[in-house]
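Only one protein chain is missing from this complex, and each of the others stays in its spot.
Note that the chains are named A and B in the order they appear, and that numbering of residues resets to 1 at the start of each chain.
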Amino acid sequence: MSDTTDNGQVLTTQDGKPLKAALRRALRREKLRAFLLIAPLLIFVLITFVAPIVDMLFRSVENSIVADTLPKTVIELNKWDSSSGEAPGEEVYAALYDDMLIAVDLKTHTRLGSRLNYEQSGISSLFRKTGRRIKRMDEDGPFKDQFIGADKKWGEVETWQVLQQFSPRYTDGYFLNAFDAQRGPEGIEMKPENEQIYMFLFGRTLFLSIVITLSCLLLGYPIAFLLASLPLRTSNLLMILVLLPFWTSLLVRTSAWKVLLQQQGVINDFLVWTRLIDDAGRLVMINNQTGTIIAMTHILLPFMILPLYSVMKTISPSYVRAAKSLGANDWTAFWRVYFPQSVPGIGAGAILVFILSIGYYITPELVGGTSGIFISNRIAYHISSSLNWGLAASLGTLLLVAVLVLFVVYDKIVGIDNVKLG
Amino acid sequence: MSALPPYASPLQRTWFYSFRIICGLIFFFLIFPILVILPLSFNAQDFFTFTKEMLSFDPAGYSFKHYNDFFTNPDWQQALVNSVLIAPVATLLATAFGTIAAVGLSQSHVPYKPAIMAILISPMIVPLIISAAGMYFFYSRIGLQGTYWGVVLAHAALGTPFVIITVTATLVGFDRSLVRASASLGANPVTTFFKVQMPLIVPGVVSGALFAFITSFDEVVVVLFLGSAGQKTLPWQMFTGLREQISPTILAVASLMVAISIALLTVLELLRRRSERLRGLTPG
Partner (left out) sequence: MKLKTVILAGTALAFATSTALATDLTLVSWGGAYQASQKNAYTDPYIAENPGINVIWDESSAEAVAKLRAMNEAGNVTWDLVDVVASDAIRLCDEGLAMEIDADELLAAAPDGTPASEDFGDLLVSDCFIPQIVYSTTFGFRSDVDEWGGKEPTQICDVFDLETFPGKRSLEKRPINNMEWALLCDGVPKEEVYNVLETEEGQAQALAKLDTIKDNVVWWSAGAETPQLLADKEVVIGSTYNGRLFALIEEQKQPVKMLWDAQVFDLDGWIIPTGLPEDRLAEVKKLVKFATDTQRLADQAKFISYGPARKSSAPLVGQHATLGIDMAPHMPTDPNNAKNTFLYNYEWWADYRDDIDAKFQAWLAQ
């Protein structure tokens, strides 16, 4: 594009400014205005939402407690060769004595003990016990014998290995833990089988989410198909049956399933009444995977039907008619002509349901028992019960990464701008 | 599919009817759990299943006692009050921020639009448990954990994506020349916004607000972590009730909440029709 006319004159606006500059300024002003309009929300979301998430990511690697509580010991311990098979020398114990004296005054030693107890059982009481003894120790040394006298664990190589391993300010320990791994003498290794849980839970979360997504698809496809093919007036009426559950509180629906599925519940009562089962043979449909799958399929079904419906609505019936007029039977016309056109809807609905289900917490917690719980339930447990916040954060990070990957896929297929609600 | 043609073969006939039956069963699956709690909430007994009296429609089998309990129990009343104090404020914040930002996003030249959109939509995408965990740690640091405003801000953040989505959707069909016409007639941007754009996007704003409201009103994970006893909301009370002392009062509360959902749904449907009419689309 050229900004001069044929005779070499610069195009100007009415007030004599060059047109290009004026346009550029107008564009810049428009961009600025758009940005100013967006800025308040952007800042709001960044502070109230994004910052907390980033903070959580940070927690999953943060580990300054050892270096903060035992600064001198950490420096001395760095010189120790953990593969030597012998406990460190006197200078490390002397540093430990100095550090512990301060730590006991500040009452931070037991906190460190609780932190390290996640890595090795027994360290909690080691620090508690040593804290009580430290004031009575002879301040002129020798410290090694006194510490070992206080608790023989101080003479064990394993104790010092844990301390050395977790002395850096940042650790991959929580992430290793989240992968059911640990750092052994020969580098990273898997934990013993009876302690592996998180990969199993991630696997189960994925498996159950896939089952839920498939059952949503199985139940949602016919409904969306029916709604898309009925006259608008009828389909709008039937749509209410989809939208009402969508708008009903999650807890209302979960309590409804609890009422329906429990052993003394409505479904079992009905089956006993119809003599399909006898009173002793009541079905166990809750507090297990069945409960989670049924309740969550019900809760997420509208999220499958709505995107499917909006895609199917755009499929012109003339294609199917054309296929039939060319001799295709009903099934071929559907399978070869209609179904391929509905695939984008399947993609959108399936990913949406899948994203929603892998992060679910409430419903599995209430109807999942022990076999139907998700990784989210474990995260909540580590936040509020075991207090291993670093582990909770690293598990959360892994889950977040999984969701974000799916979200990018969703964005590629559907586009975030095209998300429709209701 | 909409109707059976007269020349249909027996096989087609069978399929036509069995397909309808299948769909009917799925609709039943969708709606039955919600409907079943309505009669059960009038159970005169403390059971969660139909008693003999109820099935024989004996008036003695029914009572309002669970509703009575809800309206007299201080725990439930406090939860109701908290819900009513939190949800509207969160809705207001989410709607105000969200609407303005949606107008900004609908301008033709927005720098870094995909990145901004991703950030603004993220509260809807990130699993609640992660949001709750992150907010719990972060709000603890800044002293908002366990406070009213902590919960309100968190709920507002969770509600904004819905406002963005619904408002941008109404702005898609918006004719930009109207803004130019308004400007050429001497209106400043603020006047233009309130006199020209606002009336057209009102349905989107209201439905976005309804989504934001229901997000806050139904939300339980974040409030469980962020709230203290002073912010116990209805869903929280229901959650602890379901996990611990499950009393039929929960069914009464659930029935009332179904009534609220029906009301919201009706408003939304009316809005959708109005919006389509205004934008010259076929009325539903």
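Following the convention adopted for this analysis, a residue touches a chain if its C-beta (ideal position, glycine included) is under 8 Å from a C-beta of that chain, and two chains touch if they have at least 3 such contacts.
The structure presented is a predicted model; accordingly, all values stated were derived computationally and were not measured.
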*Tell me which residue among A:P18, A:P40, A:P71 or A:G122 touches the hidden chain in the full complex.*
A:G122
*Touching the left-out chain: which of B:P59, B:G143 or B:G186?*
B:G143
*Candidates A:L201, A:V320 or A:V414 - the one touching the absent chain*: A:L201
*From the list A:P52, A:G113, A:G173 or A:G349, which touches the chain that is not on show?*
A:G113
*Would you write out the residues of subunit B that touch the absent chain, in ascending order?*
74, 136-137, 140-143, 145-146, 228-230, 240, 243-246
*Spell out, residue by residue, where the missing chain touches subunit A.*
106-108, 110-111, 113-114, 117-118, 121-125, 128, 194-197, 200-201, 204, 262-264, 287, 369-371, 373, 378, 381, 383-388
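Here is the rule we go by: only the chains that are shown with their structure count from here on.
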*Averaged-CA centre spacing for the pair subunit B and subunit A, given as whole angstrom*: 23
*Quick one: which bits of subunit A touch subunit B in the complex? Just the residue numbers, please.*
27, 30-31, 33-38, 40-42, 44-46, 48-56, 59, 219, 222-223, 225-226, 229-232, 236, 238, 240-245, 247-260, 262, 264-266, 269, 298, 301-302, 330, 355, 358-362, 365-366, 376, 379-380, 383-384, 389, 392-393, 396, 399-400, 403-404, 407, 411, 416-417, 419-422
*subunit A partner contacts - residues on subunit B that touch it in the complex*: 1-2, 12, 15, 19-20, 22-23, 26-27, 29-31, 33-34, 36-37, 40, 47-50, 93, 97-98, 100-101, 103-105, 107-111, 116-123, 125-131, 133-139, 141, 153-154, 156-158, 160, 162, 164-166, 168-169, 189, 207, 211, 214, 217-218, 220-221, 225, 235, 238-239, 242-243, 246, 250-251, 254, 257-258, 261-262, 264-265, 268-269, 272, 282, 284
